[in-house]
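A single protein chain has been removed from this complex, and every other one stays in its place.
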Amino acid sequence: MSKKYRMIHDENLCIGCQACSVACRSENNISDDVFRLQVRMETKGTFPDLKMNFRRQSCVMCEDAPCVTVCPTGSSFQTLDGIVHVDENTCVSCKYCVVACPYDARYMDPIIKAIDKCDFCSENRLAKGQLPACVSICPTDALVFGDMNDKDSEVYVKSNTHYTLFPKAHLGTKPKLAFVPNKKGVNYE
Amino acid sequence: MSKEVSRRDFLKISSGTAAVIGTSCSIPGTLGALGNKAIQGSDKFIRSYCEMCSSRCQIEGRVVDGKNVFIQGNKYVKSMGGSVCARGASGHSQLYDPQRIVSPLIRTGKRGEGKWREASWEEALDLVANKLGKIKEEFGAKSVLFSAKTGEHHGHMLTFANAFGSPNIFSHTSSCPVSYKIAFPHTTGSGMKRDFSKSKYILNFGHNLFEGISVSSTKKLAKTAASEKSKLVVLDPRFSIVASKADEWHPVKPGTDLAFVLSLIHVWLRDEKYDKKFVAESTIGIEELKASVSDATPEWQEKITGIKASVAENVADELYKAAPKCIIDWGHKTTTGFGEYQRTRAIIIANALMGNIEREGGIFFAKKAKTVNKLAGMNIAPDITNPDKHIKGSKTPRIDGAGEVGENIFVSRKHGVLMDIPEAVLAKKPYAIKGLFMIRHNPLITVADTEKMRKAMHEMDFIVSSDVYMSESAEMADVILPEATYLERDEGISNKSSKAPAYMIRNKIVEPINGTKWSGEIFRTLAKKLGIDSEYKWTTVNEFRTAQAKGNFELLKTLSVKGYASFGIPPVLAREPKYVQAFVDKYPGAADKVNAEGVFGLSKLKTPSGKIELFSQKVEDAFPGHGVPSTKHSTEVAHPGYPYILTSGKTAIHTNGHTQNVPYLNMLMSDNPLWVNPVTAKKEGIKHGDLIYLENETAKEKATVFVTEAIRPDTLFAYMGFGRTSSKLERTAGVGTSLSKLLPLVKGPVCSTMITNVGVKIVKV
Partner (left out) sequence: MNNMWGSTAQYEVINWPWPIAVYLFLAGLSAGSIMVALLVKWNRHEGEVSTIWDAMVKAGALLAPITIVIGLLLLIIDLGKPLSFYWLLISYNFTSVMTLGVLALFIYTPIVMIFMLLIFEDTFRKIKLFSILVPVIEFIKSFHNFAKVIEYSLFGIALIVGAYTGFLLSAVSSFPMWNTPVLPLLFLTSGISAGVAGNILVGMLFFKSSVNKESIKYLLVMDLRVIMTEIPMILILFVGMMYTGGDSLLAAKDALTTGVWAKVFWFGVIGTGLVLPLIIAFTALKNHAYRVSYIMINSFVVLCGVVMLRFYIVYAGQLFTGV
């Protein structure tokens, strides 16, 4: 059975420390000053009724990926396990995918000039049965990753015990990244 | 795809090198000047511990093709869970930074001018030994001052200074943890730890574990905070990350925690809602405490802290209901206002009143090998020792009078009071200081009144700095001895005992680049050159480790493979029945130590009375009126009377003054804009992004405005460690605000803490 990957970012555990961003940079040799992954923090409200949200900013590995739809050369493609890749050779860097991505997940690598983005560490970690670097490094275990087909997996259990949402779900992209929304602070939603 | 990765690697390295040759090549002694050929290493996972901050979490480094490419938590340490923070993960970014100093440098121009020539280690160490020897001859060993941030290198420096004969040994303690380092011995005899994972109610006074990260504690606190079953209440003038995870955040006025704690104690004593049995059995001074908090009502504290009286009543009530599974958290950096010492003591006292000492979910003493061996009645854990402890220090009075009768009586002679240095040096009182040896210390960024310290440095005949970057303090040196980074050095064993004994060791993950040296080797070699090493019992790091481990090769083997050693001993909480039971089950020899209540109970503490001292006669004798925290103790800030209080705090991306130039971290955070509340911004007529000045009697310093709701209107905040002036820190020089510049050289009472909350006014450009 093919994989049904899901990553859950728990905004209650996430502290925005960017360890995930640095681990990703380390593991995937990201060029300077560009990021596959960051956590964006936003403080909302008026003093002293405040709330701080922690949003994971990275590719959400859509099932219905706009970046795959718009790529003119097919360099942005999806494998059977649902991971969206970029073939650096056929990428002409027209940036249609960068513009089309609703999650601001893609960017042009300043050195090889092709488009780059998070790929759940598919070659260097998933292929070896390991977790993506960000998931394994998180100091508060805010990230959970696995195969939803495995009913014993941590990610399956967490999906069923926690209230999870999908980012920009209304666009119909069917992302594989879900998040547990922030419960702390003053309620604004 | 791997072909592309290596091509990308190659391109990245070559373009990186090209940039390096263009810029850093002109800086003598840097890694950039050497290029990639300097890097060699081994090819496996090696376990060690981090030094990107002083949490010193246990890590393992993956080495591929001779380069350290990935750092994660040591998998043999369960509490790490394989994690590290952003700084820990950036260790190799620092290791391979072309701007790092990797060759000894000797000054050629004027002091601070920035002109250097490279030298061999032999030449540099000979020069240092020579100069120090001359100063000793002419002015006495006492006229050389030694300073280091705490850590193993501080220990090596201490041994050397002892052998050398100088009493003037300093650490960063007076600028950071001094209040609790001294308040604990005065109250409970020794330092204590917090059992976050099992606690049901945590009252946190700005202990920002989510920005000042210690992975094992941060992980536990995060899960406790996120759990429905426990409550986190945070008092912090700004909406920090720990504040954002709280169930209740109260924006307390900076430095006024003491008033809030006193009101809690007042409520508990008023309503007799505290662990009376524990207080009667294990503490002294309850009567003095009752008297001192008699007017510390919730209404009284509201006027000082700005927190509603009802909140104080509520928190006191909830804490009592949750006791003993509650923690009142004293924090780590405890040098903010004048009330710091009393505030920390009051917090420890509050814990005692809740009876959470040695209870699950409360606070506890570290269980070192000696303790558990005694409990079990046999040797179940190996002990380590200090191989240098026989090398005694000089009894000559220090320039700051630490440990001697006077205002610094309680300050340790190993740590001293940094704030007293500039005045003493400039006035040559009680005697002249001619030499300064700094290692892993940058007082020109981290200590108050940086300009006065700079003036004092100009008075010195000889300055040595051992650092990994050209810091501001290194710029002022005559000789720079580049220390190997923590990834490049074998070091000794450290005690990491928590609820059971444990040890960790530093193993080098890659070979030192260009022959940079471990601090132990630097000092040992200098001692040899000066002919003062007769008392040293070791020469190499392995001899040092063997001496520490008292020849226990099993322990050494475990440590060299796993980086960490624990001994399968059940966690010990002396007043928690099920823990005691588990221990006795495994070690029947402990059965006779269990008392009628089924617990070990509190043994005799290291205080004068052997009990927890709510009132300390010792402190009262030295500083009348300070024997017990009370409403008359000031919670003022430095330079009172200005419209705003400037505070600082920890960020998850940088460590104090250490990491601003590290590439990975600089990419994530390159500036420290000033947090200003919108109400304040409107009042001052300033907007987001404006350049302004902060001014008080001590200095005038630039800042960039960052308008945010996350700070009190009467308070300003900026992360510390920026505002660098060393031009060789190319990524960060000239950016941001130096907060220490604005701090005057004042000290808190009793333990002489640095004061980092300071009054300022805003001046428009």
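By letter and in written order, the chains are A and B; residue numbering begins at 1 in each of them.
Here, a residue touches a chain if its C-beta (ideal position, glycine included) is under 8 Å from a C-beta of that chain, and two chains touch if they have at least 3 such contacts.
The structure presented is a predicted model; accordingly, all values stated were derived computationally and were not measured.
Colleague: If you put the missing chain back, which residues of chain B would it touch?
Modeller: Where chain B meets the chain not shown: residues 651-653, 667-671, 673, 689, 704, 706.
Colleague: Applying the definition given at the start, please give the residues of chain A touching the unseen chain.
Modeller: The missing chain touches chain A at positions 16, 18, 33-35, 38-41, 57, 66, 68-75, 89-96, 98-102, 104, 107-108, 113-115, 171.
In this section, only the chains that are shown with their structure count from here on.
Colleague: What is the distance in Å between the mean C-alpha positions of chain A and chain B?
Modeller: Going by mean C-alpha positions, chain A sits 35 Å from chain B.
Colleague: Can you name the residues of chain B that touch chain A in the complex?
Modeller: That would be residues 1-2, 4-5, 7-9, 11-12, 15-16, 69-73, 81-86, 88-90, 92, 210-211, 213, 215, 218-219, 222-223, 225-226, 239, 241, 244-247, 249, 251, 652-653, 663-665, 667-668, 677, 679, 708-713 of chain B.
Colleague: Which residues of chain A touch chain B once you look at their complex with the stated criterion?
Modeller: 10, 12-13, 15-19, 21-23, 25-27, 29, 31-33, 38, 43, 45-48, 50-52, 88-89, 109, 111-112, 123, 133, 136-142, 184-185
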